[in-house]
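The complex appears here minus one protein chain, its other protein chains still in place.
Chain IDs A, B and C follow the sequence of writing; residue 1 opens each chain.
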Amino acid sequence: MTLLSIEGLGICFGGIKAVHDVSFAASPGEVVSVIGPNGAGKTTLFNMISGVYRPGSGRVVLNGEDVTAMSPHLLARRGMCRTFQNLQVFQTMTVLENVIAGFHLQESGDVLSDLLNLPAARRRAKDAEAGARELLRRLGLERAAEREAGSLSYGSLKRLEIARAMALKPKVLLLDEPAAGCNAVETEEIDHLIAEIAASGVAVLLVEHDMKLVMRISSHIVVLDHGEKVAEGDPATVSRNPAVIAAYLGADDAAR
Amino acid sequence: MSELLQFLLSGVTVGAVYALVALGFTMIYNASDVVNFAQGEFVMLGGMITVFAHAAGAPLPLAALTAVVATAALGVAMNKLAIEPARGAPVVSLVIITIGASIFIRGAAQLIFGKQIHRFPAFSGEDPIRILGATILPQSLWVIGGAVVIFVGLWLFFTRTLLGRAVLATSNNRLAAQLVGINTPFVMTLSFAMSAGIGALAGVLVTPITLTAYDVGLAFALKGFAAAMLGGMGNPKGALAGGLIVGVLEAMTAGYLSSQYKDAAAFIIIFAVLFFRPQGLFGRQSTDRV
Amino acid sequence: MRNLLTTAATAALVALAVPALAEIRIGASLSATGPAAFLGDPELRTLEMLVADLNAKGGIDGEKIKLVAYDDGGDPNKARTFATRLIEDDEVVAIIGGTTTGTTMSILAVAEEAKIPFISLAGAIDIIDPVKPFTFKTPHTDRMACQKIFEDMRKRGIGRIGMISGTDGFGASMQAQCKKVAPDYGIEIVADETYDPRDADMTAQLTKIKGTAGVQAVLNPGFGQGPAIVTRNYWQLAIDLPFYQSHGVASDGFIQLAGIEAVEGVRLPGTALLVADLLAADDPQKPLVDAYKAMFESKTGTPVSTFGGYAHDAFLIMTDAITRAGSAEPAAIRDAIEATAGLAGTTGVYTFSPEDHLGLDLSAFRMLEIRGGTWTLVE
Partner (left out) sequence: MRLTPKSATLLILVALIALAPVFFPSGFYYRVGALVFVNALAVTGIVILTGWAGQISLGHAGFAGIGAYACALAPVHWGIHPALSVLLGAAASAVLAWLVGRPILRLKGYYLAVASLGMGILISMVLNNERALTRGPDGIGVPELGLRAVLKDAGLGLSNGQFWYFLCGIALVVGAWAALNLRDSATGRALRALHGSEVAARTVGMDVARLKLQAFVISAVYASVSGSLLALQNRFITPDVAGFLHSVEMVTMAVLGGVGSVAGGIFGAAVLTLLPQVLTVLAEYEQLVLGAVMVLVMIFLREGIVPSMLRKGRRREE
């Protein structure tokens, strides 16, 4: 059963094809990784899927509905959420508030009851806070709950972003380099976390440079180079693909 | 026909005044992302210092030069005393600083120069020039010429000189500019000096037409700001176009529609332009990078 | 030691208390800065000058005058706050001020409630019509200025005019009053334009008036630099029609600003102050006008204006009333002001009554024409 299908997605920036005719699909419980060298167009692809950029061509279909270029907040309502490579955390808010923000769709009612602090608003806020604290606990951030988000370490911010995304209880979760800048222990934690999320029936789309992580947890891998899909398949198939090894894996391994 | 020409001449004169003020805004904005609400006070100082230097016996060109240099020096002082110590503060705080500085300068001008309205003679005579039944004052030509010269100068500065590019680089990314060896404090100082100097020159040129007093700055700042935003903040081309459009529009509205609502016309056009081009006519579109 | 302290304390108390007993506190809220500073500044300077002068001469019956003056910047909200401060905190016995109609209306409400006599320096007729017990004013109403101008126009056989008015309170109020009384003089306003007081160029509006069929004269109510620019533009466009200004520009400063070439032939209703030299030797206003003009111009180095004259007259009426009342009680001062009769000021000769809290008539206005860069009387 396909939950998300990407059909011939492409975009140009100033006449240059940043992404060209990329298609793949993801089902619930799957971890689909998008890999490729720097500048291959991975983040651009994510930006198109998640509605940040308007694709020049192609379609994004979610649960049978065409959601191409739909605004991110509407996608969120349909169960799609993402994290960012360059961290988009609400810096001046507390860690707890950042995660509560993820409960926005469940928490928000009418403004008037918010202004007057009516019981309904209070109840919603209380539920959201409880949910947020639970998530922080799962991600090991509960001790930082009252701290200003801006004061956290890079690895913690990465986890905070994931916690915020999980708060939406998404059907499709896009993670853009969740392990970047994390140490080995943190990477392993994230590894488990992603597996856990996928196991709960979420379709996870992953952009990641840590190949060990990718190979370990992906059920399907899409390889991009210069904006085009050059290979796709399960980890074993992809890692054996000579084109991929030549263009990416070999070079990458050699670099390490 | 001669009416239309007259409205046009009137609009271009006033528009050139706005454009001069708007051009002053672009310098500081380009260097620091701050819209300097004291810009109007520079215009006022240009006029007032010339008045008093002239009254003290200095010939008009010397008086004008004194005014421009003194105001430029004041611009540098403002940067050193008020803007530089607040580096890193939120942009709204910096804007409030420029508002505070404008109140301060106006207060000082009121003490030093008094509250009288002043004027000095036009540069090349007062007799109107007649063109096809319409008239224009020789001083208007000075103002229009001044706006064009400053525009060309700024445009060349930003596109053809290393220093001008350094200013733009500083505005784009201060840290990166420092890393490639740009002396950013000097760029800021230079921007304030030039901006204040341009403002003062505007004051010198327009005073024979619009007269001057210690409190004329605010009106100039408002219209100049609107014109600069219409054209797209930070772009000399935008400042010139924005100023002329606002000026001509005001004159046409006053002439053909309603003088009561002539200022409304300018703002309605600004609404319309920004609706279709949120970054102004010549401004660069900004996108969030994620 | 203790004795010494007690003595010192007593001395200090006495020092504090004595002036409070022997001084008459008069309050003022004026627009010394802001858009109406052109009016308010000479008013404030005049009051300060006159108070110093009077105190140097020994005050009123030996009691010194203490002027408590605030700058309301032309903001009615501030004016109300300062009026409250003057009455409740500074405990003044009377108030002069309200440079603009807006600030006056704000002060008026406070003064009336506290029953403190108040002399306004603003033009609108609403200030004293209907009459309020404690409120008086010294300037002519703007309606009177319109009447004076229209009277002169009628004499010259002018029936159709164009108006170009400032959008500030002064210009807008006079524009409205002129439109109201024009029919009484058989005058039709065929073009009605406005400008913002801060505008740089009014040729567009004037071109429109020039192009309106049948215009025989143009009237420009306003003050500050606006009318000076209008006058220059009028000359630039070579409009060949009689041109009238209002009392808003009645000052030598106007001639300097607009330029001698541009103001030639401009007419306006002014006060005796501008034509001090032309007054008959037996004119009741002559000594006063001469003295004020000399004092103001030597102290400030700027030419006198009608507006400073309003403050002068307000202060004159106030001190005259206090002297006659023989008391500095607000109610007594009020009664004395209302009983003022035949008091010559710079603006005119004041006679108040319970029905008339302005005390001037049209005769106080003199129609002036600028000839060769100086004021002349139109007869």
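By definition in this document, a residue touches a chain if its C-beta (ideal position, glycine included) is under 8 Å from a C-beta of that chain, and two chains touch if they have at least 3 such contacts.
For clarity, every value in this text was computed on a predicted model and none was experimentally measured.
Asks: Indicate each shown chain that the hidden chain touches within the full complex.
Replies: Contacts of the unshown chain, counting the full complex: A, B, C.
Asks: With the missing chain put back, one of A:76, A:162, A:206 or A:224 would touch it. Which one?
Replies: A:76
Asks: Based on the whole complex, identify which of B:60, B:141 or B:274 touches the chain you can't see.
Replies: In the complete complex, the chain left out is touched by residue B:274.
Asks: Taking the entire complex into account, which one of C:40, C:102 or C:269 touches the absent chain?
Replies: C:102
Asks: Determine which one of B:56, B:92 or B:162 touches the chain that has been left out.
Replies: Checking each option in B:56, B:92 or B:162, the one touching the absent chain turns out to be B:92.
Asks: In the complete complex, the non-displayed chain touches which residues of chain C?
Replies: 32-33, 70-71, 74-78, 80-81, 84-85, 87-89, 100-102, 105-106, 109, 113, 124, 126, 167-169, 172-173, 176, 194
Asks: In the whole complex, what residues of chain B lie against the chain that is missing from view?
Replies: 35, 81-82, 85-86, 88-94, 96-97, 99-108, 110-111, 222, 225-226, 229-230, 233, 260-261, 263-264, 267-268, 270-271, 274-275, 278-280, 286, 288, 290
Asks: Touching the absent chain: which residues on chain A qualify?
Replies: Those residues of chain A that touch the unshown chain are 50-52, 71-73, 75-77, 81-82, 84, 88-93, 97-98, 100-102, 104-105, 107-109, 111, 114-117, 121, 124-125, 128, 164-165, 167-168.
The criterion applied here is as follows: only the chains that are shown with their structure count from here on.
Asks: Give, as an integer number of Å, the spacing between the C-alpha centres of chain B and chain A.
Replies: Centre-to-centre distance between chain A and chain B: 48 Å.
Asks: Distance from the CA centroid of chain B to that of chain C, rounded to the nearest Å?
Replies: Here chain B and chain C have centroids separated by 36 Å.
Asks: Among the residues of chain A, pick out those that touch two or more other chains and give their numbers.
Replies: There are none in chain A.
Asks: Applying the document's contact rule, which stretches of chain C touch chain B when the two form their complex?
Replies: Interface residues on the chain C side: 32-35, 37-38, 41, 167, 193-196, 198-201, 203-205, 207-208, 211, 224-225, 228-229, 232, 236-238, 253, 256-257, 259, 261, 302.
Asks: Which chain B residues qualify as touching chain C in the complex?
Replies: Where chain B meets chain C, its residues are 3, 6-7, 9-11, 13-14, 17, 110, 114-119, 126, 128, 135, 137, 206, 209-211, 213, 215-216, 219, 250-252, 254-255, 259-260, 263.
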